[in-house]
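A single protein chain has been removed from this complex, and every other one stays in its place.
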Amino acid sequence: MTRLLSLQGVTKRFGNLVANDGIDLGLKRGEILALLGENGAGKTTLMNILFGHYVAEEGTIAVAGPSGSLDPLPPGSPRAALTAGIGMVHQHFALAESLTVIENVVLGTERLLAPWLKLRAARRKLERLMAESGLAIAPDARVSTLSVGEKQRVEILKVLYRDARILVLDEPTAVLTPQEVVGLFAVLRRLAGAGLGIVFISHKLGEVLAIADRVAVLRHGRKVADQPIGEADRRSLAALMVGHEVAHSRREQREPGDVLLALDRVTVRPEKGRVGLQEASLEVRAGEIFGIAGVSGNGQAALAGIVAGTAAAGAGTLTLAGERVTRPSPRAMNDAGVARIPEDRHRDGIVGSLSVAENMALETLGSPEVRRTGFLRFERMREQAREAIAAYDIRCSGPGAPIRLLSGGNIQKVILARVLDRNPRVILANQPTRGLDVGAAAEVHRRLLEARSRGAGVILISEDLDELLALCDRIAVIARGRLTRAEPVETLTRERIGLLMAGHAEDEVA
Amino acid sequence: MIRFEPRTEAAPALRVAAPVASISAALALAAVPLAAAGAPILTAFRLMGEGAAGSIFALTETLTRATPLILTGLAAAVAFRARLYNIGAEGQLYAGALAAVAVGSGAVEAPPAVLVPLILAAAALAGALLMLGPALLKVRLGIDEVVTTLLLNFVVLLFVQMMLEGPLKDPMGGGWPQSEPVTEAGMLPPLVERMRLHAGLLVALSASLLAQVVLSRTVLGLKIKAVGENPDAARFVGIGVAGVTAAVAVISGGLAGIAGASEVAGLKGYLTSDLSRGFGYAGIVVAMLAGLQPLACVPTAVFIAAVFVGADTMSRTLGVSSYIADLIVALSLLCALVSGLFARFRVRWS
Partner (left out) sequence: MLEGLLDILASASFWAAAVRIATPLMFGVLGALICERAGVLNLGIEGIFTAGAMAGWLTVYLGGSLWAGVAVAALTGAAFGFVHALLTVPLGLSQHVTGIGVTLLATSLSYFTYRIYLPNVATPPRIAPFQPIAVPGLSDLPFVGPALFQQTPLTYFAVALFGLAGFVLTRTPVGLAVRAVGENPAAVEAQGLSVHAIRIGAVVAGSAVMALGGAFLTMAAFNAFFFEMTNGRGWICIALTVFASWRPGKALLGALLFGAFDAFQLRLQHHLGAVVPGQVFLMLPYLLSIAALIAIARRADYPKALMIPYFKGQR
């Protein structure tokens, strides 16, 4: 019996939202199954149910036991999943940064009340696994000192250490350079060859076609396809993922205008394990979208911080419309006409318990529109909110609705309305479509292109190469805190960008 | 497994039900130690009720006790709203009392219309400055303000004792460590003949109204709420978090300082080192029961005051320790925390 896993009729609801709707899924030994779908399709939810983080409302899960027959899996318990041989490599690594690699691997594997940790035996087992799988890492290294790719190796080793027979990887390539992805795929094929069943969650078509034996497509919580990879191609998969043709905004040719914002050899010191910025230079002109490509964690946060006014440069200058910015602050950048769309909209963009109208007014609290002798002008704020709700098609119960009730896409629209309504000259868009469904993302793209047509300069920081290639006039690549020269998008290929992302010097790459 | 689902609407009925449920639960739980002390429970509660509100005297006593509690409650409510955990109201109260006595016991000659506001202002300034220190340490150095404000309470109390045994000692006080009395021109006038209730209550009520207006209708109030709930977002959108924190510290410390002035210049007339019996800490309970809403601090302060005044009476009659009042107050705080949770979330079992 080669069946490892069988999900039948799994349904999961969050309030009114049906995240998974009657999903059936199977996995065989030695098979790499890709779970494909857009953001919000329900892939991670389904795997979280498998691993016991969530409990499904309906449906059963059965896992092959040692005898080979399928036994039901007790729901809602990561421990049960681990015992049944299921291991999960989470999208946001489940590692304790201040502990060592071996401590993270050993955590939870021994009886809690045992008198001491059997580290020597653990070390031997870990070394054997590293040799078998091809994943190398120093067991006594503190996790906080590891690179992202190395941390992912620890996550995989953790799972192998627990003798997993089913390996689930949640968007594992999101944090890897194209070259690291190749390395990961080699490891996965090796593991599959050894008899493991692998579930690979992704929203990237190219990778799915490269690695999977079979692909299951989820859309809006339902499984819409389940076929061997040989029967699938890019177009059919894309159509299945999205369900309909989405009108992608077309970028029309424009002559860029004056330089609106410039960084000249700006350096930001790295701190607390985050990559800083080293002598970064760029120029954004009116009427262009300037893209910054790169795997997250390579200095984008520092760069965004400089433009947003939340970080101070250790060296170098920031100029706005020809004038040096001597004392950067979010307020100063705002007042100077720089609109900022934050990377993490919940942490940096909104105050959850306040209303839509109040959130919209947060950046303009000093303006006479909003305040009179210290008091808030509620009527005017509500009116402004109503206008934005209509213009951006924001789904909410009204200007007074607490903003935390809105969906991610609608929250992003509120933020867009807030920053774009003041006709900014420069827009910093930091991962603006992350976590949004295709419709919401298309809206964001439309607004950015609109701003570009009106003569604004847009800095688009994104991990999504498709997005960058579609929208940008010029693209620079950031790797390990260094920014390459920007090149016109027509002269760039995916491969070249990938190599630059991996840190190869510009002149090395043809 | 417990699961919390955020409630989509904050039903106004829940806002009132929560403190009522907390108070009822606290009183019910207090029956256990009462029984352990051998007291007849229903009698005890009845006596507490009578002691708090059973006569004009009782009522005025309760309101008199509520006066400083409203102010320290407001101090906590405003600060906690901005996520500035001011546990130092006790010390700020004493600082205010010290300032009141320094200004009001003869150093300044002025008619009441000038002297009384001057005393209150001096007290507010003293309390505000005291709170500014921990606030700046938090903003600049990330030092938890709970520990610093708590430690400062002890420092301030020792300082007050030092002053009362030294420069501020009343030479005609019979040798006791107490300050010279506030002059007549500086005293807050009484509100009811032959009772101890004084105009400090009016100051407290005005303060709560003012605080409510600031929090709900001004730009500063919106900034305070933003900083309190999400300081990262507040910083990103350009709200000066340090400035807002400093403003909140000044307001909070100032309110507690005024509480001290009210006790000295309204109730006792002079300063001793036992001026406050935990008013600062009780203020935290007042604020939590009120859901951090300034106006709601008035009824919750009256409740806490009633508990203390009623327990004093009950204690004299039944011989049960009046610490039962502190116990009820402590239970109220914990119950307020739990009921606040239920007001914001629906609890699901699975």
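Letters A and B mark the chains as written, and numbering starts fresh at 1 in each.
Basically, a residue touches a chain if its C-beta (ideal position, glycine included) is under 8 Å from a C-beta of that chain, and two chains touch if they have at least 3 such contacts.
Remember, it's a predicted structure, so these values are computed and weren't measured experimentally.
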Interface partners of the hidden chain - shown chains only, full complex considered: A, B
Selected from B:12, B:111 or B:142 as touching the chain missing from the view: B:142
Contact partner of the left-out chain, one of A:67, A:98, A:253 or A:491: A:98
Touching the absent chain when the full complex is considered, from B:56, B:209 or B:338: B:338
Interface with the unshown chain - residue positions in subunit A: 44, 48, 51, 53-54, 77-79, 81-83, 88, 90, 92, 94-99, 103-104, 106-117, 158
Interface with the unshown chain - residue positions in subunit B: 1-2, 4, 33, 36-38, 80, 85, 87, 137, 141-144, 146-148, 150-155, 158-159, 161-162, 165-166, 281, 284-285, 288, 319, 321, 323-324, 326-327, 329-331, 333-334, 337-338, 340-341
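Definition applied: only the chains that are shown with their structure count from here on.
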Contact footprint of subunit A on subunit B as seen in their complex: 1, 5-6, 8, 217-223, 225-226, 229-230, 232-240, 350
Contacting residues of subunit A [partner subunit B, same complex]: 15, 55, 76, 308-310, 329-331, 333-334, 340, 342, 347-354, 358, 361-363, 365-366, 370-371, 374-376, 404-405
